[in-house]
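Below you'll find the structure, written out as structure tokens, and then a few comments.
All protein chains of the complex are present and in place, except for one that has been dropped.
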Amino acid sequence: MEKIFQKLSLSSASLVFIILMGIFITLFSAAKPAIDEYGINFIFNPAWNKEVAIDLPTSTSLETPSNSTLTDDDAIDDEDDMIEDEDDMMIDDEDNSETKTIYGGLVPIVGTLLTTLIALVFALPIAMGIAVFLAEIAPKNISYFVGIAIELLAAIPSIIFGMWGLYYFAPIVADLVGGYQVSLLTAGLVLGVMILPFMAAITRDSMNTTPAVLKESAYALGATKFEVIKDIIFPYSKVGIIGSIILALGRALGETMAVAFLIGSIFVLPKAINDPTISIPVAMANNFGEASGLGESALFYLALILFIISFAVISLAKFYFLKKAK
Amino acid sequence: MAVMKIKKFSFTYPGVDHPSLKNITLPIEQNKITALIGPSGCGKSTLLRSMNRIHDLYPGNRYEGKIELLNLETKKYNNILEIKKENEFIKLRQQVGMIFQKPTPFPMSIFDNVAYGLRIDGIKNKTELHDRVEVALKGSALWNEVHDRLDRSAMGLSGGQQQRLCIARAVAVKPEVLLFDEPTSALDPISTGAIEELIVELKKDVSIAIVTHNMQQASRISDYTAFMYLGDLVEYDKTENIFLNPKEKQTEDYITGRFG
Partner (left out) sequence: MRLLINKIFLALSIFSAVVGLAFLGWILVTLFIKGLGSFHFSLFLNDLIDGGLRNLIIGQFILAGLASLIGIPLGMTAGIYIQEYGRGKYASMIRDLSDIMMSAPSIVIGAFVYAIIVVPTGGTSGYAGAIALAIMMIPVVINTTDNMLSLVPRELREAGIALGASKYRVILDIVIKAAKVGIMTGILLAFARIIGETAPLLFTSETSNYFSLNLSDSFPSLTVSIYDLANEPEESSRDLAWAASFILTVMVLIINLTGRYITRNKK
């Protein structure tokens, strides 16, 4: 019985590993057609779902054109030179307009990174302020209730942030700053409000690990609260705080619903911060239903990229936390 | 007669180079109280915990020598260091019980706590369980205080009561040997006194080994005392001899408070 129980719990634990590997493998194989087709340049290509005409050689050219790159996995820079199939070369009718659809992930990738950056910049000072308030300034009762309030903010489903953001928050921002209501900026700010409680909670917990004797020694020397926080608590919990920031970053990268309402969902690079654009999760959310073939594969390519970025960022946070534990 | 014979026993913790116990030879006399004393780090708890092999919850320990336990039925000694199988470990711990420094009531009712060892041994008969629980609680001087609230959670008892509960729980299984690891160091003086009285009472039925850092306690209640220092057994003798007429200078220094 003991052995059975041991094996059972081991299998459940191993499931975590299996699922994670499974996600990676599945994403990769579903993305493979797009990876083969577009290569690494996918990351830098802003064109999404664009039809392009394929330039065909004139009838005089009988030999294999030198830029036939069918089996080459490497980047094909100039989309106009792409040649689909050797058979096409036989068609020497200059009027024939073969088109193919190009997918490039630059816009959603940039959108994802920028919204996250905006969210971080917006949320960081406020989250730090809240954490300091909860950990050091507020008396126990208030700290308890405000703490609960902050945790409730974290519990609100992301779609609610989307609704509130779109109909209430975004119009105000657009009034203040000008530009579109659905934009990189509004999406980033609402994302910031979402990661705010998370960052505040972890930072507060980190700060609370500072030994009381350390703080007391500083106060006993006549330090002000600000100085104790600045010189004792922050350095002591620095690692945990940085870890919390990176972890929040990881969360923000993958957020879908709030951003979906607010970013505008167009595959155009924003020229200004209050221009609409798109992010990877939103691109997926909007297009998965109708996508097929290379388009669907391109979405999986985006998913894979997002997965790898999140994985890397969160692992980085873990290493920071690990360091802290020592 | 010795109910346990420790012979040239050495013990090394996992991942550590030097042994924590070196070549210990020591008897645990039947129906007597043997105290293990010594300064912090001398290995007394390590030795005690070897006697029921609780170290083996954490794998990787290295043993040398023997610890022989008397089987009361066959009158034969078995080396408990050779135990490998799960069911033999279980049997060992039913023969050699342990009480810890911090009282450890299980999150269940008082009755269920005391009955726990019996239930996992397969005893289901309600009358038998009831009888044995009552005997155990009486034997731990707790019955009068709790007999009318056996269904209530054990967590509601005071520290001293919880520790007596743990003793009742261990005693219910009818072990040969009871190991006490600093049983009163977390308790107030009055509870401490009650527990000491209890331990002296218990030696009628079990043989006792007790680790204590409180020398007065050792001299009060024990029949034999072993003084340990840095993993060695420095001296073992009747308690009066250790305290009034120690043979080793180290022993004398410790007893008189020159160190430790």
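Order of writing sets the chain letters: A and B. Residues in each chain are counted from 1.
Everything below uses one rule, namely that a residue touches a chain if its C-beta (ideal position, glycine included) is under 8 Å from a C-beta of that chain, and two chains touch if they have at least 3 such contacts.
Here the structure is a predicted model, which means the values were calculated and not measured.
In the complete complex, the hidden chain is touched by one of A:34, A:107, A:120 or A:150, namely A:150. Checked against the full complex, the candidates A:109, A:170, A:284 or A:298 give a single residue touching the omitted chain, namely A:284. Residues of subunit B in touch with the missing chain: 52, 54, 57, 59, 86, 90-94, 97-98, 100-102, 104, 106-108, 116-117, 120-121, 166, 169-170, 173.
For subunit A, the residues touching the absent chain in the complete assembly are 1-2, 5-6, 8-10, 12-17, 19-20, 22-23, 26-27, 30, 125-130, 132-134, 137-138, 146, 148-153, 155-164, 166-169, 193, 196-197, 200, 224-227, 229, 247, 250-251, 253-257, 260-261, 281, 284-285, 288-289, 299-300, 303, 306-307, 310-311, 314-315, 318.
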